[in-house]
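One structure is given here, and the rest of the page talks about it.
With one protein chain held back, the other chains of the complex are shown just where they sit.
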Amino acid sequence: MDAGFWSMGGYARFVWPCVGLTLAVLAWNIWAARRLYAKARIRAERALAMAAMDRA
Amino acid sequence: MWTWFYKLASPPYVYRVAAAFAPWLLGLAAIAIGYGLIDGLVFAPPDYQQGDAFRIIYVHAPSAWMSLSAYTVMAVAGAIALIWRIKVGHAVAAASAPIGASFTLAALATGSLWGRPMWGTYWAWDPRLTSELILLFLYVGVMALRPAFEDAGRGDRAAALLAIVGLVNVPIVHYSVQWWNSLHQGATVAKFGRPEMDPSMLWPLLSMLLGFTMFYAGVLCIRLRGEILNRERSAAWVREAIAS
Partner (left out) sequence: MTVGAWAAMSLIVRRELCLSFRRPGQVLQPLVFFLIVTTLFPLSLSPQLSLLRDMAPGVLWVAALLSSLLSLDSLFKSDADDGTLEQLAICGQELSLIVIAKAAAHWLVSGAALVVISPLVGVALGIPTSAFATMMLSLALGTLTLSWLGAIGAGLTVGLRRGNVLLSLIVLPLAMPLLIFGANATDRAIGGTSPAGPLYFLAALCVFTCTLAPFAATAALRITLE
């Protein structure tokens, strides 16, 4: 992994942003999915709590 | 055998199964993507025409492929939900849309960056690029239509119909390089028979494609659980599922 690798034959300023961008998209997907699930869970817990209060 | 299929229509079953599958899918995806990136970026020989710039294929082609696959999954899931009234289908469609849209953006952006050194331009209005851009707009349309309805069920059904109508664009994107004179190169792997690529370049690409597919499936599982919870908030099974 010498300097030749990082310079990508002169195309470094195209190749590395592409790799970085794609990895960022992958990371965003995981983050957004977990966030959606966490929010949904909170809302479900809240709905359950309110239903329990209604019953009480 | 068909009982497995019937079980898939049950939200609590899918909710449980998705939780079990997600870590495995993501773990395997990490391995496949890791291997593909390392082999493709480090060990694959440079292309005789494009030099090291061709390595962008290892992120561009899987993104583009997933952008089409995710749309197809979204449309098919919506169709299943509309025709057989299987609500889980709507959850799958809703979960699939943002993932697919992000892959479409990645494909367009990486393609643009690849086009600059190869074609001399960041953008060209050629059939494949244009139809992929239209695909992005279709994703946005579906994602915008769903929440516009006060009744969530109606929004799901409307979004499903729109996704099905837009499905016609997917084969157009795929076959555009065959049907028209396009700047974009033709199919490398999807041709039946011998792929045109050297094996040392092909294996990392296949690994990336597989890795992205498993990644999509894993993220879909996580999103799907959230979407199911949002739709089934007041159902009885949610109480036990949340409590555990």
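To keep things simple, chains are lettered A and B as they appear, and every chain counts its residues starting from 1.
As a convention for this text, a contact is a pair of C-beta atoms (placed from the backbone, for glycine too) under 8 Å apart; a residue touches a chain by one contact, two chains touch by 3 or more.
No experiment lies behind these values; they were computed from the predicted model shown.
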In the full complex, displayed partners of the excluded chain: B
Residue in contact with the excluded chain [from B:50, B:72, B:130 or B:182]: B:130
Residue in contact with the excluded chain [from B:158, B:177, B:202 or B:242]: B:158
Residue, one of B:35, B:123 or B:149, that touches the chain absent here: B:149
Those residues of chain B which, in the complete complex, touch the missing chain: 82, 130, 134, 137-138, 140-141, 144-145, 148-149, 154, 157-158, 161-162, 164-166, 169, 172
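Rule of thumb we're sticking to: only the chains that are shown with their structure count from here on.
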Whole-Å gap between the CA centroids of chain A and chain B: 15
Parts of chain A lying in touch with chain B, wherever the complex brings them together: 1, 5, 8-11, 14-15, 17-19, 21-22, 25-26, 28-30, 32-34, 36-41, 43-45, 47-48, 51
Chain A partner contacts - residues on chain B that touch it in the complex: 26, 33, 37, 41-42, 46, 51-53, 55-56, 59-60, 63, 98-99, 102-103, 105-106, 109-110, 113-114, 116-117, 215, 219, 222-223, 225-227, 229-230, 233-234, 238-239, 242
